[in-house]
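Below is one structure; the comments refer to it alone.
A protein chain is absent from this complex, but the other protein chains hold their places.
Note that the chains are named A, B and C in the order they appear, and that numbering of residues resets to 1 at the start of each chain.
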């Protein structure tokens, strides 16, 4: 008894004597960044975190994709064995966890570091905010609406590189002739869905995208525009046939090798290009919004910090939140991953033309919310199932459209 | 009594001395066996075809794991390596990356060891006592509980994953190795209990009675009479549990933290952490490494393994 | 220990080693033992005999405490042991399957119970030495049961009961796993053992030869009830009912249905039963007449006897020492045991005769002896 109180006393004394936050902690960070470029980016973030604080980064990578990793993360948080920090696509995914009081309140950190002023677009911070309190630290901006082209592939086929969707369609026969896959498309649900979102925003435009997903406007859902997009989507299925691809970076690898002409994928594909030593403009081309309307989705990754009862870990969590929004981390992480920084006040010294294009679009305010911000995981999962089914079968564009409308409308 | 003393016996001898001359036409003596009848050829042919189906994947795994990536891209997955390299094995064991952790499968291996040992011991201890109580100390409702237990073996794990998360949270074991051990004890219980129940009920009940007359109690009979004579079934249970727990993926991925991921989860991570081109040779080496422990146990235990699964499955 | 138990003896139980009172056992609606009463005297060799499923082993298990009874009491050496653990009852038990602990040596098997009872080491050694010499087990002490022959195993099993130094030995068909020759040998050995030890022994068997040769008294059981409790001679000569009459004896007693008019039996044969020792006052009506095949005389010997008949020989089974002849009295099969030297052929008519004193008569309705 006496021992315990003595120890407490000593501990209290230590707390007051030592500078604030001197208790070093191991912070376990779970994420699903396991591809080459992603791992390099995490490496940067971990390095800066360990350099700038006395805490250690314990890497908890879970391979696969978000759909593999999220269940594990959620079950651990719910199971009362929370990690120190975890990646989530910010938006509705973690909202219930926040509501249940399972996430650390970061408002103080956010206010002390002026997040509201520096984060651009500010909607990213809003996505982290629930009832006026901040619960996550946005890390990067991801725009899935990119079409990446292999210049070598087009050269091999003896035609001009396509710069938009229409040109790609036109080039397809020539590409096939040359034994080149026109569209490299991984068959996993999230990838096929990503293509659909990109086509809706690229062909339909930002307003149309918002009408469909954010407002769930009945006219938009039943419009010819959407029906037409589904028809185009069926053409994409033809362009991708024979690819036999599953992982996104396997598909990106086909672009790097020049055996496929184009891939619609998020800006993280740039990480793979960079790792393979390819240069934008000379080796590969990038086209926001499939070369149509240049809009960029302002979603991306955010780091959440589950509530835990270890003071040292809580301290480390705050420190990491601070590091994430630091200039150094923003530059290093996003350069490696190929994504855009969430701070508008950063000058990216040497960015390639693709990143530049992204930044300009961002500055111009041509932004749309990512799907995670406007749809529940449930609906998103259903859309992924639908698109995966579509790509793996001969489901007609009309039927796919009808079912898509049904899913969107049933979203609460 | 010597033969010569009796004329009758001598007569018998003279009969036996002249058999050759008495043979009639037709088959005599040992029937010839055709070593390779058509039937035999079919039997062995069938077995060889199936053996090829079973062995080819193993062959392909080993061959691929010993090749370099360029050779894999060129060649034939069935062909033996032109140039043997152990690089993929080294990489799979100690270098392959998942995220920032580039220590390959080695960590998963030791995690698996740390999970398998306590889980095997505990689950077998519990199940053996269960089987013993079910056979020798029946109480009201014991058969009902046993029936539920056996039903439990067939309930899809998915039905119970989530509530178990909550149970583990409530008892504070979520994420710890002991939580996973507990899960293995629970899910190993039906089949291992069945195994022991069948074994103990095959022992003569008199043995148990004799021990009671000799004054041994519940634990005395179990530990000093039954356990010492149950070594074969314990071996079988150990084999079943070690391979079963080693091969688990679902529980390992849900109920542990990344730093204590078992080897199968690590394998899945490595195989799915594609960084650039898929390194099939490393994947295959990793696969073989993961399968090595159960395979070794399987090949070493030979008949015991077979007897065990037959005993566990056929009766009951 | 035995001394201590005796101190509690009540006068009512004087001279009685095992007393079973109103014992019944049922599983749900199935009654295995019903209202059973049995007193076994000190030093008595009692055999529980019956067909399989008659409850004899169950009764033994109840006495041993291996099977809790539903109702009733069991006293051993004057002490109520109804709820006592088997090891506290002062019994030793020998099982049909020997039930030796396979992983222990003979010595280990003998000492296991004593160690459990925390008997001092010296005492254990002394008792093992004594039992080993009684049963000639000395050369086997270090062996494991697997290295023993069937007879040796059985001796070890007996030894295990012996070392317990108890008043009552329970045997559960101890010889039925042995071949015929060994069985006969061990039977004699058991009898010798009983004579030298003088303990109470309760012995379960389905083998009537064992029962007849070993028992002081036999309890014949059927359906959880004792049919007759008597000396072997009584059971053989004066079976209490039709079941016992049919059960004991090989080949069994000839049973001829008929009617009793006064003192005349009318059935497959007509016989004057004057001279039969009635247990009850003779009443007319349907009865069954029983005569053991070995009590039937033939030829000249038959001519002198009060009851005579002619029987047609159907099958002759020579068995060396004697010959069993299957005959027919009218339509009823009738067995006759002849001396091995007598020569009879199938198809021949045989004059038979027997003495009323060797008969057993039963009431056809109640099946009990009259």
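Following the convention adopted for this analysis, a contact is a pair of C-beta atoms (placed from the backbone, for glycine too) under 8 Å apart; a residue touches a chain by one contact, two chains touch by 3 or more.
Note that contacts and distances are computed from a predicted model.
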Fill in: Protein name as given in UniProt for the chain not displayed, "Dehydrogenase", "NADH-quinone oxidoreductase subunit K", "K+/H+ antiporter subunit F" or "Sugar ABC transporter permease"
"Sugar ABC transporter permease"
Worksheet, complete the sentence: Residues of subunit B touching the missing chain are 43-44, 46-47, 50-51, 53-58, 60-61, 64, 72-73, 76-78, 126, 129-130, 132-134, 137, 139-140, 142, 145-149, 151-164, 166-167, 185-186, 189, 193, 217-219, 243, 246-250, 264, 267-268, 271, 280, 283-284, 287, 290-291, 294-295, 297-299, 302-303, 305-306, 309-310, 313-314, 316
Discussion item. Need a quick check: the contact residues on subunit A for the chain that isn't drawn.
Written reply: 67, 70-72, 74-75, 78, 93, 95-97, 100, 187-189, 192, 244, 246, 376-378, 380-382, 385-386, 388-393, 403
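The working rule: only the chains that are shown with their structure count from here on.
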Worksheet item: Of the chains shown, whose Cα mean is nearest the mean of all protein Cα atoms?
Response: B
Item to complete: Just give me the whole-number Å value for how far the CA centre of subunit A lies from that of subunit C.
Response: 89
Worksheet item: Any idea how many Å lie between the Cα centroids of subunit A and subunit B?
Response: 44
Discussion item. Nearest whole angstrom, what separates the Cα centre of subunit B from the Cα centre of subunit C?
Written reply: 51
Practice prompt. In the complex, go through subunit A and note every residue touching subunit B.
Written response: 28, 30-31, 33-36, 39, 42-43, 46, 57-64, 68, 71-72, 75-76, 78-81, 83, 247, 249-250, 253, 272, 275-276
Item to complete: Using the touch rule from the top, collect the residues of subunit B that touch subunit A in their complex.
Response: 97-101, 161-162, 165-166, 168-169, 172, 174-176, 253-255, 257-259, 268-278
Worksheet, complete the sentence: Counting only contacts in the complex, subunit C reaches subunit B at residues 61, 64-66, 85-88, 91-93, 95-104, 112-113, 116-117, 160, 172
